[in-house]
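A protein chain is absent from this complex, but the other protein chains hold their places.
Residue numbering begins at 1 within each chain, and the chains themselves are lettered A and B in the order written.
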Amino acid sequence: MSTTQLNVVLADDDEDDRMLFVEAIDEISIKTELSLFNHGQELMDYLTLPNALMPNLIFLDLNMPIKNGLQCLKEIRENPKLKDLCVAIYSTSSSEKDIEETFLNGANIYVNKPHSFSKLRDVVEKVLQLNWQYHTSNLNKDTFLFRI
Amino acid sequence: MDLKRIYKSSKTYIVLLIIAVALLLFTTSMAYKQIMRMQESADMVAHTLRVYNAIGDLTSHYSKADSEEFRNEILKNKAANSTIAAYKQEGKTVINNLEFLVSDNESQRAHLKPLKALLNSLYSQLINLDSITYTSNAVPFEIRENQKSKINKTLFDIRGIKNRMQKQEENLLKKREIVYKSHKSTAPIVLLVLAFFALFVFIISFYKIYLNKLEIRKSEFFLKTVLNTTDNIVNYYEPIFDAHNSNHIKDFKIVFANNRNYDYLGLQPKAITGKTFTETFPFLVDNGDFDKLVKSYKENQKVELDRGVIVKNKKMWFYTLVTPLLNGILITSRNATYEEKTKAAQLELKKRLEKQNLELLDNRAFLGNLFKSISHVVMHFKSIRDKNNAIIDFEILFVNDKINPITSDIPSEIKNKKTSEIFPGIFNNGVFENLVQAIETKTPITYEVPYYENGYEQWFKATAIKLGDGVTVTTVDITEEKKRSDQLIQLNERLSVQNTIFADAEILAATGSYIWDIDDDVSELSDNYYRLLGCEPNEFKLSFKTYRSFIHPDDLQEYDKKGLEIAKNKRIEEHTYRIITKQGNVKYLKTNGQFIKKNNKTVVVGVVQDVTAVVEFENKLKQSNDNLKFQNTFLEDAEVLGKMGSFRVNTTNNSSEISDNIYRMLDCKPHEFAPTPKAYFTFVHPDDLSNFKKNINKILVSKTFKPFRCRIITKNETVKYFKFTGHFDTYNDDEYLFGLIQDVTDDIKAEAFLKLKNRELTRSNAELESFNRVASHDLQEPLRKLQLFVSRIEDREGDQLSEKGTVYFGKIKNAVTRMQALISNLLTYSRIDSTKKDFEKVNLNQALDKVKDDLADRIKEANASIIADKLPKIKGVVFQVEQLFTNILSNALKYKSTNKAPKVQIVYKKVSASELPKHIIKESKKYHRISFIDNGIGFDTKYSKKIFEVFQRLHQKTEYSGTGIGLAICEKIVENHNGYIFAKGEVGVGSEFVVYFPA
């Protein structure tokens, strides 16, 4: 459904990263509506609004002030209204411990922040595509687990 | 054995034999005939030959005439007439001869007549010729010739006849030869066949006859054996007739007699054989047996005789059977002497039994009266046995009237009944067993048994005696006697019990008693007194002197003194002295006594007690006291050394004691202050006082001592930490609190120091952790940004950069990438901590697979091959092991040779710990040795230590990318697993990394 827009949100305290992410989204062909949040609390405040438009995909930085990514993830998975949302962790950390912990807490995708813009663009595109597939095809969401 | 059959068969064989003889005769005659015929043929042949010869003579005769004629003619013999006459005579002889020979042959004889005529004419012609010659010499030749031809013609005729005759004879010869030949061949064959046949029949007959003979011999032997072994006399007699009256038998001749004759009658069979009956058995003639034998023979009837005879003054009985047989009689006599004797004995027995019976009846009557008159119960039981012949019950055969007052049974009613019905009680009180025993052992048994009737106990004494297969029981009521004896027994028992108790008491208390008659110097000692002396009771006769020998030499003086005093002053004092027992043991005896009057005599009755244990215990106590004293000083020293003191509080009366060292610990002199609670409290730190009191209270209430600490201020105003421990115990009915006080000031200080250090460590750990975080995140973040923006610029403005700018840009990128790699490697290095809490079982094969997976792209890119042995499982941290493998393998991929496809061989071997260098602390006896052998650029083995150091590189940065941390990480991981890693290499050939893990 090429006409449908994908609603994507990004929660990241780093301004530069947010900026680059916007630029990357702009460069890819999938139609997206991107919302940005400065930290976890902001995101959770938005999501828990009664008439909030549910995003198709959430990019979540782990290391954030006020409320970090892992806390957000746990809250999302514990909230019956939000628990089916697709969450992609977007972090600098490549420690196995972090990766495993987020997966165990219900993250669908773990993305290491790339070291080049082109890679960033590719990664974002791939995540969007994956998410798209999981939304439009009958792929098994229980095993929706990717590391990019 | 069928004698008849044998007899019959032998007959047939005799017939056969006769046939054979006939055949033989026949054969002989046949042979004779044959020979005769042959002789005849031979004669015929010979005759023919003779004829032939005669004819031959004839030939020679006329041939002679022929030649004579010539001679006559040539020689012109003048005396020819005589010659012709002789010749003529010769011819006549030949003819006669011939005539004689062929007299049996008609045809030849026919030939002879013309021959005779011809010969005669020949003679005449010859004479003519002669006469011619003689009369006229040289007479006309023609006549002579004529004459000659006439002769020749005659000669020719003669020759003709001769030839015919010869021919005939030849034919005859041939015929006769054939006949002869046939006779010659057939005669011997026929003879031979017949002879063989006769021989065959002979052999068979002879063989069969021989067999029969054997059988007969066997039968004879059997018969003889039977006759010899039979118990009967078997004799065979042949009658002897009267010479005058052939019908009258005057005697018998014994033809056969068997051995029994000797056994029974003492007559040797050989001796009596051939003798007459009357001279052998004269006694049988007298009793008329002889007549019976005669009668049996004459009438051809069997006769039976049954009579006794007296042989050698011995009466014998014989049962005899007389059987007529062929031309004699067979006597068979059975010796029935024994049977007759038995019969007689039986008769005797019967008589005796009858007599006994009568006596028995008398006895019974007597017994019956007896039983009636006696006071005993008399019973007789017959055993009833089961299949195994064991007695299971008794049948009452007899019981006298005395049973009635006891059991109220009537004798006649219980007769023939079972004891189990009438006296079931005997199966429970052992009586049955007694009765059985009496029967089985055949010995009388006496027993006592109670009988309960209407709750009243009666006692009976019974005697059981075996009689036949039964038992006679005589029972008498002993209830009264029993009662009396029971009382006596009870009394006795009580006494003996008391005695035993007394004896036991003496043993238990180690005491003995004595009675001493001073005047007579006679003493009596209790058994235990003897035992105290190490002797058997009453082992020796006691007197003052004998007893004195037991006294210990050192105590003798004292003992004598006391003895004297007792005798003199009649006063006894308690005193203790030593004795030496029989076995040589020293004992302490305490003695005492008193004077009493006994049988008007004054005697000393006294008691001794073995107080050895008490004395020894006192000695021991003294010794242990000494020991304790020593230990106390020792303890005091220990207290000083261990900075501790002990205290004891009697909680019952609230008194307390403290050891000297406590005083010292409080910087006081021992016993400087009174050990009261009040005094103690003054030393307690004011801040801890309330707590101290609370603790004390709690301890006293709960009766459990929970160790506690408190601060103390000593007399010198130093603050010390004291630790109190203790426990409650009861001693002599008082409750005590025993405790220890320890000066733990130093410990507390050390503890505080440790706590401080710990805190510092925790802090530094936290700092390290936060550094990690900084390194992993915060340090990487700016770097990543740098990279991102660099790439952004490159994307957007890359083409606007100058050539130099592009180069610089590339350098920036490289530097940043390196920096990033360095950071991430350092991070890895620092993360390998040595805590072993996450050790788990690691399958190295799986780890290697995962690493190969991770490196799949690079492996493929380098066209590398990795060949691995089957690897073991070890204990370790999975991700560390994976890191190790990754680093080693990526090293091999990185430092690959430029001209060869990289190849890594992973070889596994389990080895002994001794293979590891000495300085490694071996955790296990066996190690897993895993070596990674590559064919890369290799290195000089002299660098094999250096390559494991952090930031050590053997190559230029530009040559090979790397941070110089990879192998350091490897070493740290291996060490963390208590393993060992080393490397060796050769430049241009390859390198080998060897890892050891404890197995």
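The working rule: contacts are C-beta pairs under 8 Å (C-beta built on N, C-alpha and C of every residue); 3 or more make two chains touch, one makes a residue touch a chain.
Everything below uses one rule, namely that contacts and distances are computed from a predicted model.
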| item | value |
| --- | --- |
| Omitted chain (choose from "Heme exporter protein B", "Tripartite tricarboxylate transporter TctB family protein", "AraC family transcriptional regulator" or "L-cystine transport system permease protein YecS") - UniProt protein name | "AraC family transcriptional regulator" |
| Displayed partners of the chain not shown (whole complex) | A, B |
| Full-complex contact with the absent chain, from A:5, A:79 or A:136 | A:136 |
| Hidden partner chain, touching residue among B:482, B:850 or B:984 | B:850 |
| For chain B, residues in touch with the removed chain | 846, 849-850, 853-854, 856 |
| For chain A, the residues touching the chain missing from this view | 1-2, 29-30, 100, 103-105, 110, 128-130, 132-133, 136-140, 142-143, 145-148 |
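Criterion: only the chains that are shown with their structure count from here on.
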| item | value |
| --- | --- |
| Centroid distance [mean C-alpha coordinates] between chain B and chain A, Å | 85 |
| Contact set on chain A toward chain B in their complex | 14, 16, 20, 23, 63, 92-96, 113-120 |
| Chain A-facing residues of chain B, complex | 776-777, 780-781, 784-785, 787-792, 795, 817, 820, 824, 879 |
